[in-house]
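For this depiction, one protein chain was excluded, whereas all remaining protein chains were kept in their positions.
Showing subunit A:
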């Protein structure tokens, strides 16, 4: 996986609460057996009109969201189904960082496992960023190492992150190889329980 140390990118604003994974990647696209290529289906039902053309009223289709890699989202983002196709689609579309006041648990973890940095900030700060993000080419700089977020206008905030996930993202590690280093612990556990 590609490590994240400092990420700087354009923002997209999605001021909707309780955005569920069914919206992030509608179920008709879950039948693929590959892991890549889901970006084209991201937010499909919101993004496209019935005739297949982009819906200009949808937030990600607005000019200010062009080439965004930082998503500013609202409360309980990623709720619903545990489908990992949701982070695959967000990543394949180009997002590396998602900032919201709260996330659904499974989605939050799934993002880390796929190299997306999810950041919880207080509602007030997120709404401030969302306001700023209404202008075109509003950029944020996210420094994972120092756990800070900055823009060019003087916004600066720190954020919390589990040290485990931080290290995984900084190094771009794959979790299975990490765990397999502890194979003797697993052997010993199985033996002790006789299973």
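Note that in this section a residue touches a chain if its C-beta (ideal position, glycine included) is under 8 Å from a C-beta of that chain, and two chains touch if they have at least 3 such contacts; residues count from 1.
To be clear about the criterion, contacts and distances are computed from a predicted model.
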Candidate names "3-isopropylmalate dehydratase large subunit", "Branched-chain amino acid ABC transporter permease", "DNA modification/repair radical SAM protein" or "Aspartyl/glutamyl-tRNA(Asn/Gln) amidotransferase subunit C"; UniProt protein name, chain not shown: "3-isopropylmalate dehydratase large subunit"
Listed residues A:18, A:61 or A:148, member touching the removed chain: A:18
Residue among A:61, A:109, A:132 or A:147 that touches the chain left out of view: A:109
Touch list for subunit A against the chain that is not drawn: 16-18, 20, 22-23, 26-28, 30-35, 45, 74-76, 79-85, 87, 102, 104-106, 109-110, 113-114, 123, 162-164, 175-176, 179-180, 182-183, 185-186, 189-190, 193, 195
